[in-house]
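Quick notes on the structure that follows.
Note that one protein chain of the assembly has been removed; the remaining protein chains are unaltered in position.
Chain IDs A and B follow the sequence of writing; residue 1 opens each chain.
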Amino acid sequence: MQEMIQRAKALLESGQVSRVLGWKKGETEFDVEPAFFDTAESLDGLFYNAFCGANLSKYLIEAGKKEGKTLVFLKPCDSYSYNQLLREHRVEREKAYIIGIGCKGKLTVNKIPFDGILSVQGADYPDYSENLTVETLYGTKHISYKEAMLERCHVCKGKEHVVYDELLGESQDTVDAERFAQVTALEAMAPEERFAFFQAELSKCIRCNACRNVCPACSCRKCVFDSTAFDSAQKANTTSFEEKMFHVIRAFHVAGRCTDCGECSRVCPQGIPLHLFNRKFIKDINTIYGDYQAGADLESKAPLTSFRTDDAEPGVGRG
Amino acid sequence: MMHECTCFPGFAHDVLVPQVGIITDIREETPDVKTFRVNAPGGGKLFEHLPGQCAMLCLPGVSEAMFSITSSPTNREYQEFSIKRCGELTNQLHSLQVGDEILIRGPYGNHFPVETELKGKNLLFIAGGIGLAPLRSVINYVLDNRDNYGTVDILYGSRSADDLVRRDEMETVWAKAKDVNVYMTIDRPQEGWEGHVGFVPAYLKEVGFDTNKVALLCGPPIMIKFCLQALEEMGFSKEQVYTTLELRMKCGIGKCGRCNIGTKYVCKDGPVFRFDQVDALPNEY
Partner (left out) sequence: MFRIQRENLPGLYAAIAAESDLFLPVKAAGKTNYALWSPECQPDLDTLKTVKSPKDVFFPQSENLYTCQRDAGKLSVTPEKHRDTPFVVLGMKACDVRAVAVLDKVFLSAPVDTYYAARREMGTIVSLACGKPEASCFCGTFGIDCAAPEGDVATWLTEDFLYWNPQSEKGTALTGKLTALLEPCGEETVAREKDGIHAICQRLPLKELSLSNWGAEAARKNFDSPIWEELYHPCLACGTCTFVCPTCQCYDIKDFDTGSGVQRYRCWDSCMYSDFTMMAAGNNRTSQMQRFRQRFMHKLAYFPANYDGMFSCVGCGRCVDKCPSHLNIVKVIKAFEKEGK
């Protein structure tokens, strides 16, 4: 972490960047907040540990409107989102100085099932502990690093950054599950069973819009769900139809552009596995149009926004 | 107007439930302002109000918004709303015909203190554009109770002669009433206009009023800002100047939070404020 601070200070003081976007620590190791730093002094508060799951790329849309460059620390998965934002012309490359920061898997306190958590020891970077010590109001508990890891880290796309100005810090492979296993299991269910599963999950939805607001693919200035121009009950959680449609519609809107960064599921206060919709679309796109990873590069043609005469017709040619 | 709710004795219909009103007259004031006359479907007024109060007009399926009642409560036959076309709801309102029905609920908000602080005083009304609407209810109230008030000066300006709201009422009724002076101005010279040319704040300074008055000021924010400055230069204190604030309102009863500014709710504690009260509010209006 000291290296991060030193490097950030050097870049800021040299005038190469006007501000730094990273994280700062709140009360505890798991209370980490995305933060902007404007002065070298404030950079002493720059923080990075295993709880820094937030994808910082979306903040660059607003930061890019300010004077000068923003130094941003992007994890490998965040860098895909940044590339995708570049492809969509939501950010300009010259406005960001990207340090590709290493990652050994990110944790969430939502996966630590103890009451009264006061602190979590062993979640540092780069030296973490395989076995985390969790101090709680009701005694000391333990949980493995892997068990507390975010779902997306178990199916990590890879620890190589796809866009950066320099690299810092080592990474470690964290994959121990097959990326589309959950989707395949759902596909194998009988329709009623699958419907019941999603109905149970989505009926928890409170329409808080955290998933939409954190998603780098959702950057419309005027979201269709905020529009008064059409007649659906936006905002109002009136019927179960309504909140199911919100998620399905949103999944369609980001299909082909979603990089599978997993932020939607991380932020959902009700723990709805929203990533399953997006991953289903990714699996289908891979099957129908060939393997495609949004945000991997800037040149390849996105399957849903380009047409080839040999494109599969929907409903035809699927195994 | 609330009547007994039959499903739950003891509760009247909720204040958020409107009445049906019928448009009995529409008058085109300017290219984008129309005055609508509203009555109860069976005739008569829907409710009573005090000068400065507002009501929520609703077109079912479109939306609802707060409008000041421009007619005076002394008008026993009907109520009027002068509405400028500037958004979705107002556009649809402008396409209504005489005989159409709309939904109304009110009255909401506080009112100009016509029976207390303003009584017996000399009054200076300063308005710009559609800002005349709320002040008109006070002017007509004052003229219908003429002996209760001192001299009346009305300074009114608009972009052009075609944008002067209630111009004929101003020239034929107000200007001719006892101890009433009317000063009209338009922003830029226009063929056929013989009157004063210049912005309202500048005209205000030009005429120069003595400070033995209470001023009521209503119009676009920029006009209010410069008029207040002019009044202060002329020696008026903030306690002598009233205005109306406008913020987005939905419930009209100080609960939904939209028009909350500082400790006040514009729909309930306003829209009428004195300038020393406005000063006490946080600077976000």
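The rule is simple: a residue touches a chain if its C-beta (ideal position, glycine included) is under 8 Å from a C-beta of that chain, and two chains touch if they have at least 3 such contacts.
Remember, predicted model here, so these are calculated numbers, not experimental data.
Enquirer: Of the residues A:Ser18, A:Thr133, A:Asn213 or A:Asn286, which one touches the chain left out of the display?
Expert: Final answer for the missing-chain contact: A:Asn213.
Enquirer: Check the options B:Val15, B:Leu143 or B:Ala202 and report the residue that touches the missing chain.
Expert: B:Val15
Enquirer: Determine which one of B:Ile26, B:Leu143, B:Met234 or B:Ile253 touches the chain that has been left out.
Expert: Of these options, the touching residue for the absent chain is B:Ile253.
Enquirer: In the whole complex, not just what's shown, which of A:Ala200, A:Val224, A:Val248 or A:Leu298 touches the removed chain?
Expert: For the chain that is not drawn, the touching residue is A:Ala200.
Enquirer: For chain B, which residues lie in contact with the unshown chain of the complex?
Expert: Here the touching residues of chain B are 5, 7-8, 11-20, 41, 58, 60-64, 86-88, 90, 99-103, 246-248, 250-251, 253, 255-263, 280, 282-285.
Enquirer: Touching the absent chain: which residues on chain A qualify?
Expert: Those residues of chain A that touch the unshown chain are 26-28, 31-36, 54, 59, 115-118, 136-138, 200-201, 203-204, 206-210, 212-214, 226, 231, 233-238, 263, 266-267, 269-272.
Throughout what follows, only the chains that are shown with their structure count from here on.
Enquirer: When the C-alpha atoms of chain A and chain B are each averaged to a single point, how far apart are the two points in Å?
Expert: 51
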